[in-house]
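Missing here is one protein chain; the remaining ones are kept as they sit in the complex.
For reference, chains read A and B in written order, and residue numbers begin at 1 within each chain.
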């Protein structure tokens, strides 16, 4: 099976060079993304892992993709792997003409093919272990108490080394019937991961409807190359007639597409139990509003979708959509992440620090893309003793006139600025004075 | 009559503002005078704690946003940081004026060990601004009234590894490459030492922000950051904002306000 470097090389133009960051956060047990009625499914746990991909060329960052992998473990065996594509963005500073669609397709295919057991080897437990608070420094420990603990350790010349067993859990079985899901929300936005990049005239932003087709073709292609059976593929465009929604299926090779969502609910079921909540997820926020407005026990799925389009994030006239697919992977699929194709961070703090060198920069001019690349490389070198993955493209160039490169920009889902804090605003570099 | 009463009340209000400001100033000077010797004791204690400032500056999530990642190699060389306020000796001094002294350890063949003191003063005369950048007349009037932070450029020896971006050494500023390097160097922590506050938009970006970060947060709260870095479970060492992975919960109990209290909580 080709590794990540080879996969990307195959879609990048020959004789051009790239640097890839593949960052992976720690795998953590999290609360369910579906609201469950209390106390069902005690034997179930959900493991969340964040991936962040950044592609650079000519010492300039130009592409980033953020996604989350959720692995469901039931009775000690993996039953489901769900990939939530959170954000993708380009900034227009790549000097080569290349297909961002192919890059995205290859990365999504790579993530799809990763054996889910990779995510459940070392899971940080959700419930923190019982600890002796006179001996352990936690996030709630006061400065004074922490000093006392450090003094005691220093006196006794001891170190506190928490036993792995109380912090981590491990699983090593996969249910033979396990399935893989891919979910995303599409909405065209001028920028998300690269702030101010819409000021770059070379950046092209797709319309909402073109963006939806762009993603459908990627998902379609990943489904065909990696999935084998029990395939379901669903598209929901809030506020759109079914017939109009179906038009998007015309160019898809996969024959399974239907209007609807993946989550099995009947239209009369309560939305709150049948809609998942992902990070920075507009439909999740609407769900929260329902809960806060004491309407959660009333709103059915069909009403949920109907009302969703009235929400600010859905109503500005642009086509937005919710895509969900599911199926069993081909038995040949099942890779392990090789140590040299991923930088795994042991904490979310470190993950966010690395990510902030990308998302906190100002991409109004090319300088931002250069500075982000320099900072990223220097940080990896100085703090983590590692470096980016060097890739040389091998895709034969078709004879095309040399032009101003027109990048396909897969812009995604910026939450509406006035209602919600953007994930990346918390990470802005050299931020404004308070 | 009512108008006269209003005028009188507004005048009284203005007087109160002056009184409040005088009290705040007086109390702040007292506070700094009492804290200064304690901070001096603290600096002595810190000497006995290996890598104290490296730990603090790595733990501080905002500091790294002001400097370049390449600077971190030399940030790790910081042996001590110390902030002093002239008002503790001379109560007529503006209590917002201060100096920051940083003691760098050297790196053989690359970076000289040195102790550098940067002095910050409050200026009211906007005619001293050599570049006004985008500042509007209104903003300048406000600066004139409240005063704004300035600093004397101070000598610091740059690491040799930064020669290509050291703005003092970049000779050929007419080429694209030279320009780029000059601008890159301007973002380095080392360029901050040259920051004056008088060339808006033409020197180390947000130099007053970094000065204030040292003065108001890193220096006074260094012990807190040091102990936070000692959290035993690495994944708990994280900003509050990122801890929002909470589940949706339906209130099933009568008068259960969990979710609301979450929403309003700071």
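We adopt the following convention: a residue touches a chain if its C-beta (ideal position, glycine included) is under 8 Å from a C-beta of that chain, and two chains touch if they have at least 3 such contacts.
Owing to the predicted nature of the structure, the values given are computational and were not obtained by experimental measurement.
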Candidate in contact with the missing chain, chosen from B:46, B:75, B:165 or B:189: B:46
Candidate in contact with the missing chain, chosen from A:151, A:166 or A:224: A:151
Hidden partner interface residues of chain B, rising order: 5-6, 8-10, 12-13, 15-17, 19-20, 23-24, 26-27, 30-31, 34-35, 38, 41-42, 44-50, 133-134, 173-174, 179, 182-183, 186-187, 200-203, 205-206, 209, 223, 254-258, 260-261, 263-266
Sites on chain A contacted by the missing partner chain, in the whole complex: 133, 138, 140-145, 147-148, 150-151, 154-155, 157, 199, 294, 362, 364-365, 430-434
